[in-house]
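Just one protein chain is left out here, and the rest sit where they should.
Per-chain residue numbering starts at 1, and chain names A, B and C are given in the order in which the chains are listed.
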Amino acid sequence: MPVMNMVQALNQALREEMRRDKRVVVLGEDVGRRGGVFLVTEGLIDEFGEDRVIDTPLSEMGIIGVAIGMALYGLRPVAEIQFIDFVYEAFDQIVSNMAKIRYRSGGMYSVPMVLRSPCCGGIRGGMHHSQSPESYFIHTAGLITVMPSTPYDAKGLLKASIRSEDPVVFLEPKSIYRTIKEDVPDRDYTVPLGRARLVREGDDVTVVTWGAMVYQALEAAKLAEEKHGWSIEVLDLRTLFPFDKDAIVESLEKTERLVIVHEAPKTLGPGAEIGAYIAENHIELLRGPIARVAGFDTPFPLVHEKLYMPNIARIYMALRKVMEY
Amino acid sequence: MPVMNMVQALNQALREEMRRDKRVVVLGEDVGRRGGVFLVTEGLIDEFGEDRVIDTPLSEMGIIGVAIGMALYGLRPVAEIQFIDFVYEAFDQIVSNMAKIRYRSGGMYSVPMVLRSPCCGGIRGGMHHSQSPESYFIHTAGLITVMPSTPYDAKGLLKASIRSEDPVVFLEPKSIYRTIKEDVPDRDYTVPLGRARLVREGDDVTVVTWGAMVYQALEAAKLAEEKHGWSIEVLDLRTLFPFDKDAIVESLEKTERLVIVHEAPKTLGPGAEIGAYIAENHIELLRGPIARVAGFDTPFPLVHEKLYMPNIARIYMALRKVMEY
Amino acid sequence: MEVLEEPPISLDKALKMYRVIDEDGNPVGPEPSIPDKLLIDMYTYMVRARILDSWLLKLQRMGRVALHAPNKGQEAASVGATLALEGRDWLFPSYRELGALLVRGMSEEEILDRALTTIDDPLKGSDFAIYGHRKYNIVPAPVPVANQLPHAVGAALAAKIMGDDIVTMTFFGDGSTSRGDFHAALNFAGVFKAPVVFVNQNNQWAISVPVKRQTAAPTIAVKGVAYGVPGIRVDGNDVLAVYTTALEAVDRARRGEGPTLIEAVTYRLGPHTTADDPDRYRSRSEVEEWERREPIRRFRLYLEKKGILGPGDAEEIYRTWESRIEETVVKVLDKPPLPPEVILEDVYSKPTWNLVEQMRELEESIKLLKELGVEVE
Partner (left out) sequence: MEVLEEPPISLDKALKMYRVIDEDGNPVGPEPSIPDKLLIDMYTYMVRARILDSWLLKLQRMGRVALHAPNKGQEAASVGATLALEGRDWLFPSYRELGALLVRGMSEEEILDRALTTIDDPLKGSDFAIYGHRKYNIVPAPVPVANQLPHAVGAALAAKIMGDDIVTMTFFGDGSTSRGDFHAALNFAGVFKAPVVFVNQNNQWAISVPVKRQTAAPTIAVKGVAYGVPGIRVDGNDVLAVYTTALEAVDRARRGEGPTLIEAVTYRLGPHTTADDPDRYRSRSEVEEWERREPIRRFRLYLEKKGILGPGDAEEIYRTWESRIEETVVKVLDKPPLPPEVILEDVYSKPTWNLVEQMRELEESIKLLKELGVEVE
């Protein structure tokens, strides 16, 4: 099995899906000749031509609106937003159409498309190249929201997203585009949407996280284990909506302590829903308070981003809080 | 003191602020001659002229983008979005600029403006004239989000919003625009941002709600009292961000039970943050699970909207759940 | 971009207004040769749209329709343009195109089922004032104006990519041209030569905002220049002008020569919607002036002068459809409503777990409401 990074795995997923299904097309800013600013679409234009790998004008609204029209007609468009921070111009198309056309048409029409985009911080990208806006999508009924944390999952989840009958927002944590490498099968496989991945087993605390924060959580877990002998379980949510509540509950049945870690700003970040869901449906499982470690409630800063994002210290502080309650 | 409905109270707030401060201008679709589709801006153009009451082209992006520019220059624009359901085209301007200019400029520039808009369901408005998208704003650092539930508060909160140095999203629950009437002082007063209103005192359950749902909560409270003798406290949050955590905590210290009621869809609705906040910081106050009664996780339906929105039955079910735990 | 020394662009068609007949139904230039049957169909569609429109108004006043956006005065634009399409083509209407729906084959009954959200509503209780049906390749319009424009472009490009011989057409108002969607759609269409026809119904008003306040451009058609898309201005109350222009645009698109922006100059004779009061912002005399130009009378005069409609024919068409539609209304009024569960359906291809939970909550709440004896609707 070849060793790949996430960019290569995504590229392969696109390539395989485009070979498998003529209806799959890619569109976005600089996705053609340039191969995308992170090279996720590199080489696709050579194999599939300009008709299926479409360099668009600089309009996120146009990219998503046109992709919706393509999906309505029967294509399976994969629309790239160059950085998710630029998605907001397309928000009307996403919220009013991508998410609602199935409902609006009483199930007569659907929009099986993928909006994929690099997200999240960690590359000194500043305010508009670092955001984690998954909450906006999770709150929007009609959308599925996905974020992989490994090359293997990236490939399998992207393929599952392309084959989904429902519109998917596929967020790619760019800080680990090239830093994590692993064996990725050179063949067709999918990773099912809606299912978390158990990254690390433990008995004392359940850490629910996703994307690049998985690795921060693992570091903090190691620290907590070394320092106190605490045994920390880490769950990678992978699909942020519909999230794998059963996996969380199953883990909490064992640990009775919950820490949620995400880069998105804390207030109404995805951790709010997970926390409230547990407080509403499984409060009996909790021994004490939950804890959330999240991006601060500010725009994403250019300076000191590693202090802004959850880091080993902040996650460890949360573990301490729930363990020492 | 004259008796007013919310439309009249808002109209008076605008009028008084425009008289008090030349920098206050109103802009939006049909706000001039037409006086707004709900007549909130009725007559303003006659008193203040076309320069300060501006009928704009049909572009939400333009309305908010131009209002931001006005605020940067030193005006205090009050921009109307005809229905909040149409705000999404302006989302990039809201998220990337209205919310971030102060931060982006290191405090050198600010955007003291109000985005006001009719929101929420209950008038058979269907999918795009009924939405409660407050979560999107609450999650966006840099914004203040307000929703009044009475004519008195509407006037006082709108005035406070216009005078705020920070950008405010001011949501007006249109279903109670004309149904609730009360004494509203004919003189200048403000209602402070960030402070909840105790609507009904009670010992057994704290219901946190806002907007038109205050009245549904009161009905359910009455029912619960009649049926079971339960004593239900109802808090009207009024400012959705920054929300009045102290008022909630104070009430919970007495009741130890929390129900949150809102029209916004449940998943990552504002109730998620309130629930998670309590589970994180005050779990010791809770006797059992929290409960959320919210819009279902679907687009807003045209048919059966009263079943879609929290109603007396659904709120009562939640009260029963937390009382009978 | 090269240094251009000779302006290669003519704005003539985008600034002048093409018309075939004048306001009294007299030809003002060469007439297109159109079979009599089609001419009568054109007329009939307009009449049917007019009758249906007035019924929807009435039904709204009766509380049976949540909201209606009157079509009166604009029948020629939607009927004339849509007749240029083939059955396999795709339509992306706005909320003011009853005529277009009829031309595509939707029946009055299907439209009324929709408007009254009966058990047979093809869109299952979806938003008001929107219509569509897969059977007829009509995608239901979004209420946020102009949203459908990029969809029409995307569908057109998809057809092109798949090698299908399909054209798409979309309708939108003058106000809608101010939206980002218009800009993006026209731009993409121009760049990719999408086989799409943009039909702007310039009915002079966007609720209370007159078109002069909407744009400082002298016409809507001229906006095509900004996108390399030919803009053509026609008298939108002249069904022949609209039809022939649309036919040319559809052919052009089908030949792979790209999009066209048609501005149909017309007028909304009624209120913006049943919730509007136009007296607040426009003069009666303006409305009366446009009443004289309304498309049905005008086309009828033409057909009668040409002898295509004989004496009494027009009345006959009107009466026939009046009674047919009335029968349909009666039938539809009697249908049961949609059940409550529909509000939780069609969010995803399969219900997610939260919707399953919420379906239980809905069912329990309905039962409880019954027990409590509370009517919430």
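Please note the rule applied: a residue touches a chain if its C-beta (ideal position, glycine included) is under 8 Å from a C-beta of that chain, and two chains touch if they have at least 3 such contacts.
This structure is a prediction, so every number in the text was calculated from the model and none was measured.
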item	value
Residue of C:V191, C:V250, C:L301 or C:L355 in touch with the missing chain, whole complex considered	C:V191
Option from B:R124, B:K181, B:H228 or B:K245 whose C-beta touches the chain left out	B:K245
Residue touching the undisplayed chain, where the options are B:V25, B:V87, B:I123 or B:I180	B:V25
Residues from subunit C at the interface with the omitted partner, ascending	1, 3-5, 7-9, 11-12, 15-17, 178-184, 187, 190-191, 193, 202, 204, 211-220, 222-223, 225-229, 265
Touching residues on subunit B - with respect to the absent chain	22-23, 25, 51-52, 54, 56-57, 59, 61-62, 64-75, 77, 89, 92-93, 96-97, 100, 102-110, 141-142, 144, 164-166, 194, 241-242, 245
Where the unshown chain meets subunit A, residue by residue	29-30, 32-35, 37, 55-62, 85-86, 88-89, 124-129, 223, 266-267, 296-299, 301-304, 306-308, 311-314, 316-317
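The rule is short, and it goes like this: only the chains that are shown with their structure count from here on.
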item	value
Chain whose Cα mean lies nearest the overall Cα mean	B
Separation of mean Cα positions, subunit B and subunit A [Å, integer]	30
Geometric centre distance via CA averages, subunit C-subunit B, whole Å	35
Distance between chain centroids, defined by C-alpha means - subunit A, subunit C (Å)	39
Sites on subunit B at which at least two other chains make contact	61, 85-86, 88-89, 127-128, 267, 297-299
Touching two or more other chains - residues of subunit C	125-127, 142, 144, 180-181, 342, 347, 352, 354
